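Only one protein chain is missing from this complex, and each of the others stays in its spot.
First chain written, first letter: the chains are A, B and C, and each begins at residue 1.
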Amino acid sequence: MSADRPLKVALFGSGRIGQVHARNILANPGLELVAIADPIIESAQALAEGTGAVAVTTADEVFAIDGLDAVIIGSPTNTHVDLISRAAANGVAALCEKPIDLDLDRVLACRDSLRGSETPLMLGFNRRFDPNFSAVQSRVSTGEIGKLEQLTIISRDPAPAPAAYIANSGGIFRDQSIHDLDMARFFVPDIIEVSATGSNLFCDYIEEAGDFDSVVITLRGRDGEQITIINSRHSAFGHDQRLEAFGSEGMLTAGNLTPTSVRKFTAAGAEEADPYLNFFLERYAEAYRSELGSFEAAVRTGTACSPGFDDGLQALLLANAAEESARSGRVVKIGQA
Amino acid sequence: MSADRPLKVALFGSGRIGQVHARNILANPGLELVAIADPIIESAQALAEGTGAVAVTTADEVFAIDGLDAVIIGSPTNTHVDLISRAAANGVAALCEKPIDLDLDRVLACRDSLRGSETPLMLGFNRRFDPNFSAVQSRVSTGEIGKLEQLTIISRDPAPAPAAYIANSGGIFRDQSIHDLDMARFFVPDIIEVSATGSNLFCDYIEEAGDFDSVVITLRGRDGEQITIINSRHSAFGHDQRLEAFGSEGMLTAGNLTPTSVRKFTAAGAEEADPYLNFFLERYAEAYRSELGSFEAAVRTGTACSPGFDDGLQALLLANAAEESARSGRVVKIGQA
Amino acid sequence: MSADRPLKVALFGSGRIGQVHARNILANPGLELVAIADPIIESAQALAEGTGAVAVTTADEVFAIDGLDAVIIGSPTNTHVDLISRAAANGVAALCEKPIDLDLDRVLACRDSLRGSETPLMLGFNRRFDPNFSAVQSRVSTGEIGKLEQLTIISRDPAPAPAAYIANSGGIFRDQSIHDLDMARFFVPDIIEVSATGSNLFCDYIEEAGDFDSVVITLRGRDGEQITIINSRHSAFGHDQRLEAFGSEGMLTAGNLTPTSVRKFTAAGAEEADPYLNFFLERYAEAYRSELGSFEAAVRTGTACSPGFDDGLQALLLANAAEESARSGRVVKIGQA
Partner (left out) sequence: MSADRPLKVALFGSGRIGQVHARNILANPGLELVAIADPIIESAQALAEGTGAVAVTTADEVFAIDGLDAVIIGSPTNTHVDLISRAAANGVAALCEKPIDLDLDRVLACRDSLRGSETPLMLGFNRRFDPNFSAVQSRVSTGEIGKLEQLTIISRDPAPAPAAYIANSGGIFRDQSIHDLDMARFFVPDIIEVSATGSNLFCDYIEEAGDFDSVVITLRGRDGEQITIINSRHSAFGHDQRLEAFGSEGMLTAGNLTPTSVRKFTAAGAEEADPYLNFFLERYAEAYRSELGSFEAAVRTGTACSPGFDDGLQALLLANAAEESARSGRVVKIGQA
């Protein structure tokens, strides 16, 4: 594929995440936003205005676009499998937001349907592209801290999603922890055991939905590596997104981000930083841009996307195992799906 | 007991920890070191020299001292139960290093023998007296971060103890993690569930001894609080001793300590601090002093020591439960012992 | 001026700073880059390629453009006065890089020629738009630390400019310190005294040019505020750009920036951050974008630009005073120019 013309890209979904992708596509000279699809046409139109993209309501209209190179799938989770399949069938590259689906059987069926396809497909585990986390992963992989032994991931959202969202989220393991489970696999691809515990500490409607608001997950890698994930659905001090990689020769950590480098000193306390960036749209703004760039490069060069479909499947298997462990009080072994 | 004369204190054990206690007793004007007991008389004599204390080999000699107020038990673990019992029988206050014993039955028998005794007895969980951890605990208990929801304790030794020590240590859970299990109880006294996993990542002789070199423990408190303990028998960057208390209104953390506030800036990196204090003698120097002061105050005022015998028992129960969980792959419920 | 069409902007200069402005104009949907002027036409053409802008060699061609709204002047210093004057004469708004000119008489003559002109003119003291420094200035101005008493500005370049640049730079006070003198005025507009000292510590060709490589400047504001500026032409650890505002009720500081939040811990040291961002193009990338946005807003709304021509003049007066003080060993009083 020629590098001398922009890729024609269509976007599914014009909600919060769709808007992020739309802005990044427009700011990327290698991409041309040709269509925005949303059943709520007013929403698609509002986002498309002034961008040169057409607003449509159906996937049929999108895949009928002449010379379409790629789609970005930011529509609701239950549309992902269908859109992934149609993109592959049409030979159109796809970048799909996580998760592939909440139902393992549908994911496995989708995998079967894709077998043999060489159309690029990237899963939207955007945190792999966060400059901080990716720097740690890269430095660990070059042996800077020797052999990785323990990985600690702390990930807390600023506030619980609304009750309606929670009800259809698939539960905290499949909705929130899945990002951290993928991050675990970014460092330690082969996970063989999952143990988890869940609590209801502060949110009534999450408890009423039969879900947890706080969980701790312990994973073990093939070589005995120990990975701990600590999640909460709220955090008074903003989006808490950190990790620590502890190895035989040292440790690398990635911390939270403040909007400025300003520090305050008063009689009440010293070195006070600004409150942390509040949520993922700010915290991972750079990660979304970098993810899009990686997707573009894979499409242009025809190399395999990373993370890909299998990463989405494996993260779902780990989330399911975590849920099973938290319910049963037993370690769950991970086999091959 | 009068405050206008120093308390007469005898010390069992003249090894590494005995030396710490000896120095702190000598520097404390409220305490008088009258005897040091060690079967290796040369060791006791060397430590006693110039201090005014007599060097002896047996407990009989110690408990025969006229007007003895207190003993500090820093001798090997298998002497603890006997010395605790004899101190109580003689009406002599005791500060005993952890653990009470590695064998639960002996600990329970000791507890029965102490029933009714009002002689002060303190367990040497010195980390409760670390100024950093105790400040966090105190501030959490006054509600500064709302309701405590998740506690994370990271505790790594600089290097594994020698093979001979490991063989008699009772295993990592009872030897190393027990400090962190007590720290968990310092924040959340009622623990109802324990889950743990252990790995062998770097030390052959620990593996050969059937022990782990790296463990992760997850606890749950009566109100659903989640506590995570991450341990390793080594750490390239010194004694890694941190905790984070996450609550509904915010978070308080206590970090590692550097010998100075110096930072270095070069082309290779910025803001580099000194290597961390290497091991517990330096890291907890202030904690040992403060512990001794607390013990003295309890003896003088006749108030109950904290932490006391039951704290030693509970920590052992949790360590046993963690071991059981790591071996069985199941959550272990904590009942009443 | 209507907000519903982009402003037509021409750029003078296609060097390092011109390239920064070109990228920022292209990324700003409110601006249209219509021309790039540079006597070295190949340079202008290379930068213009694919942008839709025409490449020209002369100012005549630029000011002949129909409907031109604004020019950005990033050409050599000795062209600034002429281009500012022509922009004003043509009713075209201008954003001019500092300094206006190295010669005070030419600056004063330019000021006279502009008298009565209402065409927007902004001086490119980009650091006022750095999010960190501007946050401190804004918080100081709202009284967050009481009355400002002492301001400390540390500003070191990573490495000396080449000898040829130094020879025509006007000297360290007018070339490097001038940014910090403007920053001083951003916090304390009325400066009444200047004292300075210069040293030659590491760079032979700077000494041979009769210039200093390291200077310290002390300023006094009308209300007695004390401002200290510390400059060096080199810094082993990257662009060192910090300030501290000390007030009656506390202190606010703004520190250096690292590319990531990663920290490293080894036996050699703890908490080591990445090397700092190396030079102004990275360090002030956001400041240049924000400056351009402020300029656009001023042009659209017709409000006065800040910083403006007088800020450029005052900074030059302070730089001249600093040079005089460093040469004479006397405090120099600042009058009205």
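As a convention for this text, a contact is a pair of C-beta atoms (placed from the backbone, for glycine too) under 8 Å apart; a residue touches a chain by one contact, two chains touch by 3 or more.
Every value quoted in this text rests on a predicted model; they were computed, and no experiment measured them.
For the omitted chain, the shown partners it touches in the full complex are A, B, C.
Touching the missing chain, out of C:Phe12, C:Phe237 or C:Phe265, is residue C:Phe237. When the missing chain is restored to the complex, the residue among A:Asn132, A:Asn256 or A:Ser290 that touches it is A:Asn256. Although one chain is not drawn, the whole complex shows that of B:Leu257, B:Val299 or B:Ala321 it is B:Leu257 that touches it.
The chain omitted from view is touched by exactly one of C:Ile206, C:Met251 or C:Cys305, namely C:Met251. For the chain missing from the display, the contacting residue among A:Asp103, A:Glu249 or A:Glu272 is A:Glu272, taking the whole complex into account. Only one of C:Gln45, C:Thr228, C:Asn278 or C:Ser306 touches the chain withheld from this view, namely C:Thr228.
Listed by residue number, the positions of chain B touching the unshown chain are 27, 131-132, 135-136, 139, 144-145, 249-257, 259-267, 274. For chain C, the residues touching the absent chain in the complete assembly are 145-147, 149-150, 152, 154, 156, 193, 195, 197, 199-202, 214-216, 218, 220, 223-226, 228, 230, 232, 234-237, 240, 246-251, 329-331.
Residues of chain A in touch with the missing chain: 236-238, 256, 258, 264-276.
By our rule, only the chains that are shown with their structure count from here on.
Nearest to the common centre of all protein CA atoms is the CA centroid of chain A. Rotation relating chain A to chain C, from a C-alpha superposition: 180°, rounded in steps of 5. Centre-to-centre spacing of chain B and chain C amounts to 58 Å, using the average Cα coordinate of each chain.
Inter-chain centre distance (chain A to chain C, centres taken as mean C-alpha positions): 40 Å. Per-chain CA centroids place chain A at a distance of 42 Å from chain B. Those residues of chain A in touch with two or more other chains are numbered 145, 249-251.
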